[in-house]
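All protein chains but one are shown in place.
Each chain gets a letter, A, B and C, in the order it is written, and its residues are counted from 1.
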């Protein structure tokens, strides 16, 4: 039998707290889960530093990847199967793309990518196409199968329908992470009637559409997403941890570039610092490795690196105040001067961080990060963009919300003998 | 105001998926949570290698410790407070002991302790009594407060009532971990009506007792515990991972003792190998560090260490068959010879592992690991041991269940050119 | 001890699926629950005819009334108690008003009140103030206590703070019914973080306010309410049952007024029909009684009454089409003529039904049904109306949504020998 069609003798199930069970019947999927590169996702947290705010959020990207796969499997096997618009040959492609879509994530991705100018999506492509176990499994399906999977994930595939399953404003990725992150953090947001949404999804030529009768479930999903962004993903304490993490990586890179002699050689980081990282090196970077170095750096000579690492490991984070960049740039500059005078390098100890989200948007071609809007399938067969039908969604559509905060180490600004006066000025400016 | 009585200006809450919220009002508790040693528990998984079987089980001991604290807080503040048998001066002592009871756990405790002959309870004592941030916080309460807390955890305290809150056959520790582990693994066992049990707990001179009207809730708790042991804690796949982990540590220690030259110096391990580990060294050992070394050791020259590390990291575990030590010792010895002949050191590649649990027991003085039995408070004021009242509990009381399995690398026993014949004999013996 | 202060020897608990437990410690509350008039609420469904759409919605107003009481109890005992703005003498008043606020509801209230021009709120007042067991219990507290409770429920009390607990745009009534109705119907809407909302409620002079930090939980509550209205309360199938119910009552009243001789004397209805119902008669009307008559009327001579009763009992409901009264009044008039020609009295068999909801509104004095808007307590102590702070709420604030449908018995419009032609015309007009 062709490898692509091969079924396991007995279905395998993973107990999953969000979807109850994840079911695997396809040999290809089973083999992919067993690869070194996929197992590595167990060592990368789904929500980065969020566990320092919501202690339950310790779940990994392995968790989430299985979940996305399971949602796609249900859509295809329980809803799309047998419909004329659905080509069953796309089934395996969709399942593989779902399972592997986050494969290239590095440790604490967000900060890591920002500091070292890396792109996890590029690494997903490299892992699928490079010399890896994942690639060897996919190649067994057919020679050009890795490329097909990679293109779906990169959204360059001609197969628009499959792309929209994996990546749109209501895709399996979002449906899994909202529920999963809600489950592990324990917040009461993030719930919506996914079973209902799955049942009303319909394949169309270029995109998945949603039967009109499911509109309210979709509204609920959009509100869940909005709440999760502001209540969980952009939580100011998480952002504080993110700020410190970013500054640690900055400092280490800076020290390396200055020729600083590390007590403990950061061998895993050399190629990252030097900006010539290979796939092999990249795959060695997981969160255990990062935390190992942070522990070692707690004993480095450089006081800034040391302090920041101690802060991160012991969760002694920065405090924050609201900040309006348009109106308060002068104050920021003043503060910057005062921090320097107080012996606190403002580059590391006075940080503006911004969050911004668009709860839903209709299509605006050419804008960054645009994702396909949600299309409703009306009773008469017509397709209409969601915000034209839903009063609630229309009300929030296209309304970007942005929030800025200023982070700093409040514990170092207390009244003490040295720099007493300067610190008092700082505290006054910060309204502490 | 005395530090022991100090309250936070605004109550702090932790969002907890199991108890909804963990509430902190006491300054002492807040300060303890902020210590370096307590934050370290974030880097130690509650269930060790279980995440390799149940992918949701990635939660840390930090999680669980907060949960035990919260349960004790509710018992005291919502149920015991104001009852004549309860001395409110024991409140802070109970809360601190609850929070800190697992403080000494090391990475993958079970295997780690076995291989290196360490005892996490001893380290809990050392952290509380030694030169640590935790000790400094406790000492602020009073000079002998650290000792009092340590004695409760060690069960040597004269305060039997508080000990029984933290450690009996129905204590806050068990009530938290059963529910928490069920939540994170996603299994449907582990649920019982804790709210009901808390409401019927009553302080007595020497022990917490349970009002008779709560007997059925307690029965349900005992059955939950039984199911969690056999369905989750003793899951054979988890045990397989545990076997490999243990063998990695054994091998590394063995190599060290033989004077093997590690490519990558295991500096964190030297004092462990040499069996003279200090508290300072111990606190540096967390699961990030362990996983870091396992990654490094994937490239060691020693083939056994290397193979086992690759297996653990990539979750390529051993398979197993049921094994009856009483009847099959001969077969084991035969297999051992054959493994050696096949080039597989039986010390590392043929492992018997046993699990054993006693779902409930009445008191049997002098036996190891005895925990206080559960006492019911009858309507007439009498106290009766649970199994005398509950038919169900009586039926299972004192019945130990034991299970043995034989673990081996099935992938290395396949039919291939080398050692073809010997491997066939092995497979026959193992019924593969 | 004063009756108002009397506590039960042992707290009583009701197992409640929504709030886990309802706790009663006050003798007054316990006695009120035991009254004839309160127990009568067990025979009146919380959601009227909704059980014909969502089969789980069979819960009674007894259920809900206990829930509202429990929420108020938690707000007062766990959050307000001890705050200077809270006068503890209002506790019992609040609890009683919460428990009794729905006491006057009749069977299938909505339709019943409409047809017979009754007002359940007036009956709540009469029960509290009249010759009832409830009144006797309340009078034991003090002579004017019944009046105080009645005024809170009627919103005429000078005690604005207590009124706002029971009746505002975020009151205990709504918080209970949203969750309870979601639970019993099984829909995934209706969930919000009530525990969080309770924790951030604060008493102010004239109104309960919500700490700003709870704004997102409130947004979620408002969205839940919106979804419950359109997904559950206004469900077109429920409305169809409501239409039939209303028409049954109309027909029976009409027949009575025409002097029709009922086979089975509707003794319970005479005073209702005659519009001179006493409190004593009213309290005898519950849903068992109504269903008893509907069964009896299935065998009346009058064909319309008979048909409608059979429909209701056997759930053979009317079908519907969307209807725009502004544009389609002409079509309605045409249909009306055709129905009459087809032998279907349009008064009973062609019914326009409208639903309308305002998800949230800021204060518009003088408008009907206005409820207090939600006020946020800002960090600086200022109070701000919710829609000024929440982008989401602002987007939907004051936006009324209305929906009209036209109901008719599709099963009687099928192509059959008699009136073939007329029915075809009707089907064409209705797009069947």
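Just so we're on the same page, contacts are C-beta pairs under 8 Å (C-beta built on N, C-alpha and C of every residue); 3 or more make two chains touch, one makes a residue touch a chain.
Remember, it's a predicted structure, so these values are computed and weren't measured experimentally.
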item: Sole contact to the chain not displayed, among C:25, C:43, C:331 or C:399; value: C:43
item: Residue touching the undisplayed chain, where the options are B:3, B:21 or B:230; value: B:230
item: Touching residue (missing chain; options B:241, B:396 or B:413); value: B:396
item: Missing-partner contacts on subunit B, residue numbers; value: 187-189, 191-193, 196, 216-217, 219-220, 223, 226-227, 230-231, 391-392, 395-396, 399, 401
item: For subunit A, residues in touch with the removed chain; value: 13, 20-21, 195, 199
item: Contacts of subunit C with the absent chain, listed as residue ranges; value: 14-18, 20, 34-36, 39, 42-43, 51-52, 54-56, 58-60, 62-63, 66, 183-187, 284, 286-292, 295, 313-316
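The criterion applied here is as follows: only the chains that are shown with their structure count from here on.
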item: Chain whose averaged C-alpha position falls nearest the assembly-wide average; value: A
item: Two chains sharing the most C-beta contacts; value: A-B
item: Whole-Å separation of chain centres (CA-atom averages), subunit A against subunit C; value: 44
item: Inter-centroid spacing, subunit B versus subunit A (mean Cα positions, whole Å); value: 32
item: Inter-chain centre distance, subunit B versus subunit C - centres from mean C-alpha coordinates, in Å; value: 51
item: Set of subunit A residues in contact with two or more other chains; value: 187
